[in-house]
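Only one protein chain is missing from this complex, and each of the others stays in its spot.
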């Protein structure tokens, strides 16, 4: 199982705040996981294809090719605007 | 008449906070005024000879060769240390 | 110290605390208060809602505070950030640094708010008379 989270405009676009999914066989890094989610439909394909999105794994920002393992918490979000 | 003022360590060294004096004939600028005051005694000579002193005329810092006129307020003080 | 909270805070009480935590050792306290502005890109703002990533937010703020304490000699630091709905004029964020010397307090306070604005997972959504829209991030610094 991995915990997936989506924030702010991305959460609204996808209509999902968080979900738990079983990591399919062969999905072992972020590009593969993102690609697998993008297969859901065009909304997901477009939204997760935004090059400005940030990704955090286990609550720390990671690089686009980061490995993903069972038990991870993976979050996608737009550039932050706090402060 | 000119109003003369001395602050902080200079005030303590001279033992005078302020005084009103008649500007003698021929005293028309700051070097002349300072020189005239320095003739009082060695304490004044040494204290007003300190090259780090600032001088304000009419409550604004001035250059060492500034003219002095009847009615002016002239103040000598060490570098400031507020804030 | 780090606080992420819905409630408002009292900058005076927070400054007082920073002073008294270090009575006599701190000579300088610099604070930044961020407020909800009433205008953005020409539109009057009626409400501002702050979303965040619970858990990651606190970690990100702790990293920022720690880095400031490593880079400058500080006697105390504080980051407070509000979440939820806010109105124009409301306080959003408070960042403060205390140090023996003012330059370090200024540099540390500015570093913390600058880094918070790029690294901490908060998102602003503003409501105008006609719409609710997510605030877009400024272009990344070169």
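Just so it is clear, A, B and C label the chains in written order, and each chain counts residues from 1 on its own.
Heads up, the rule we're going with is that contacts are C-beta pairs under 8 Å (C-beta built on N, C-alpha and C of every residue); 3 or more make two chains touch, one makes a residue touch a chain.
No experiment lies behind these values; they were computed from the predicted model shown.
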Contacts of the hidden chain among displayed chains: B, C
Residues of subunit B (touch criterion as defined above) contacting the omitted chain: 5, 7-9, 56, 59-61, 75, 77-83
Residues belonging to subunit C that touch the chain removed from view: 10-13, 15-16, 19-20, 23-39, 88-89, 91, 100, 102, 105-106, 109-110, 113
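Note that only the chains that are shown with their structure count from here on.
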Subunit A and subunit B: spacing of chain centres that average the CA atoms, whole Å: 74
Residues within subunit B bordering two or more other chains: none
Per-residue multi-chain contacts in subunit C, two or more chains: none
